[in-house]
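Heads up, this is only part of the complex; the chains shown haven't been moved.
Order of writing sets the chain letters: A and B. Residues in each chain are counted from 1.
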Amino acid sequence: MNLRKILWSIPAIIALMGITTAAFAQETSNALPETVIADQQYNKAIHIMAMLLIGFGFLMVFVRKYGRSALTATFLLVSISLPLYLLGKSTGLAGNEGSEIERLLFAEFAAASLLIAAGAVLGRLKMPQYLLLGLLFVPFYMLNEWIVLGGGFGLVPVGAVVDTGGSIVIHAFGAIFGLGVALTMTTKQEFEKVIEADATSDRYSMLGSMVLWVFWPSFCAAIVPPEEVPHTVVNVILALCGSTLITYLTSVSLRKKISIADIANAALAGGVAIGSSCAYASHSMAIIIGMLAGGISTFGFAIIQSRQQKWMRVIDTCGVTNLHGIPGLIGGFAVLPIVKGMNIGGHITGIGITVAVAFISGLLVGKVLPILGRKTEPYEDAEEFLDAEE
Amino acid sequence: MNLRKILWSIPAIIALMGITTAAFAQETSNALPETVIADQQYNKAIHIMAMLLIGFGFLMVFVRKYGRSALTATFLLVSISLPLYLLGKSTGLAGNEGSEIERLLFAEFAAASLLIAAGAVLGRLKMPQYLLLGLLFVPFYMLNEWIVLGGGFGLVPVGAVVDTGGSIVIHAFGAIFGLGVALTMTTKQEFEKVIEADATSDRYSMLGSMVLWVFWPSFCAAIVPPEEVPHTVVNVILALCGSTLITYLTSVSLRKKISIADIANAALAGGVAIGSSCAYASHSMAIIIGMLAGGISTFGFAIIQSRQQKWMRVIDTCGVTNLHGIPGLIGGFAVLPIVKGMNIGGHITGIGITVAVAFISGLLVGKVLPILGRKTEPYEDAEEFLDAEE
């Protein structure tokens, strides 16, 4: 074969490459155009936004005479944290990777974690304090995210922590941070004051809970590659079904009658716990994780919460320890037997760092918030809002 | 032309094939990557989930002192039926075709049909009975689906029944099953007891109704090929507009004043009735079908419902006969003049089988449910729930 023939072969090779490329583009989703990926993530970003405002907002409308405050606080917490996170990312200090929609998704995750933290002290802050809480929370959250997921300080190798849907860095972080804040803030007077639930708000809480339930699959699958989304979302739905059923059974068993607060809250524990392993677990594992989380969470609400207040001398208004803290940690450890060949040491280190950063920064923030005042009276939003509610 | 030239032509042919393939990929949607199809269906699956929990749940919050029960029942019915259907499919007995998201969509359809059935006996079941209802309903629903759509027992040829959005196998099946359950369950005492509406729940019912209205196009277009989705969803929206307008006019005409229950319910009859023909009807036909269904449904709520209770000695709490039963059957028959060249005999056989399976299995289940107890007192959810509502 002479040189000329070799030269003439080039078109054939190029043509074959062309075909391979075209075929590849059709067969593998990795080759989906960026705009298609962005749109798929955009829809999930909107679903998560519904969870943040309507879901978390209405789930928290159960403190007596505090409905308007809970909703306004939700509005303010979301509105302060999203731009702050995006601003932080734009500095590049904590990494500036990802597309615009991916950065938006990560900002929404930060807002979710903040709303969880705020749930622990709901009913004890004034609006300016929620704003300050948001301002102080986001940097600590980003610090932890950078260390645990982004390889910051070289403490945890990038990719070692498996936490697709954020059981660890979103749910557990937010709950433990909130617990830290509540610990420092709770004074003797506050401790003696019962935060009454508003019975007429049951249906609003259930609305919030259902909105969270419905859109939870998008929360967990937001940054999952397209080809893994179907398995992931079915896992999340199965985990939620499992925790909902077990929550009902546990609530009736432990209390004789159903507590609607158990249903509205613990039914979601399956979504919290499946977060870390949602892309890896089998469907059977998913439903088992959901049931486990639902049972333990309901046990927490029914039995532990009142004792926690005495032991730890802390009031966790929304019970975020039981809904996000414990189930988040369960989810974080559930990954270990499920994902093969993972960096177990790195993963556990990541969980440990998250717990430490969350708790210490929460304690610190709890020291700072009272500079804007401390409530010692029973909480009524009429203090801050015009017109009487009802 | 010698052999060498022929050999040298191969690159050119291959290149042309490559270009053709690439062009084809861009022009026909059939060639959309699986992950893109799955994402389009995933978004519809989430919309349907919003209908199941928030839509059906809040639409049923109108029975006096039964708000928490209706919402908890919705949670339990969805959480029992989705895994059960997916489990049934995984056995392969009733066919295991379709992608993972498609199976999820079909599971959601089963859950919708179950919620419709439960509407007929709402306010007369305790929570364990809703769970038992779900356990018993799903196998019968899958049996009917397998016979009518999957060619089971060779009774109906696959493809003969045109029921894109489920007027027949989802809505009519659920309503007739529920009627069967109500018929066997309704005792003399229950018959004499009026199930009072809770006037303060109007706005919750309207919320449920609006959520159903908004996401109904996704329900009907969930398994429609991408290129037919636009025509389909506009048809569904036009049918809903038609039934909403006629519902208002009929309600005012028949009752002098508007019944908000008519608006919340019958406005949706257009969505029920357009189901079978949504991908085939012209836009004018769609709005006419919607108007017809809205008018007949409102007539049913305003005039027939009270007489139905005397004639059939049955109480249909949510009026599912008028919202899902009659409009579903109207929709099933509306296909006949619309779709050309269809297997009319097979289609009508499919409707007949659906009615028979639903009614008989409903009667059977109605015999079984009372083993967990029978209510003879006016219904208040305080019997099963802690804390007073309001």
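Convention: contacts are C-beta pairs under 8 Å (C-beta built on N, C-alpha and C of every residue); 3 or more make two chains touch, one makes a residue touch a chain.
This one's a predicted model, so the numbers in the text were calculated from it and none came from an experiment.
Undergrad: Report the copy count for the entire assembly; 2 chains are displayed in place.
TA: 3
Note that in this section only the chains that are shown with their structure count from here on.
Undergrad: Roughly how far is chain A from chain B, going centre to centre by Cα mean, in whole Å?
TA: 32
Undergrad: How about chain B: which of its residues touch chain A in the complex?
TA: Within the complex, chain B touches chain A at residues 8, 10-12, 14-15, 17-18, 21-22, 25, 31, 33-36, 38-39, 42-43, 45-46, 49-50, 53-54, 57-58, 61, 67-68, 71-72, 75-76, 78-80, 82-83, 86, 99-101, 104, 127, 131, 204, 207, 384-390.
Undergrad: Considering only the defined contacts, which chain A positions touch chain B in the complex?
TA: 8-9, 11-12, 15-16, 18-19, 22-23, 25-27, 29, 32, 36, 40, 43, 47, 197, 199-200, 202-203, 206-207, 210-211, 213-215, 217-218, 226-227, 229-231, 233-234, 237-238, 240-242, 244-245, 248, 252, 255, 257-260, 263, 267, 283, 287
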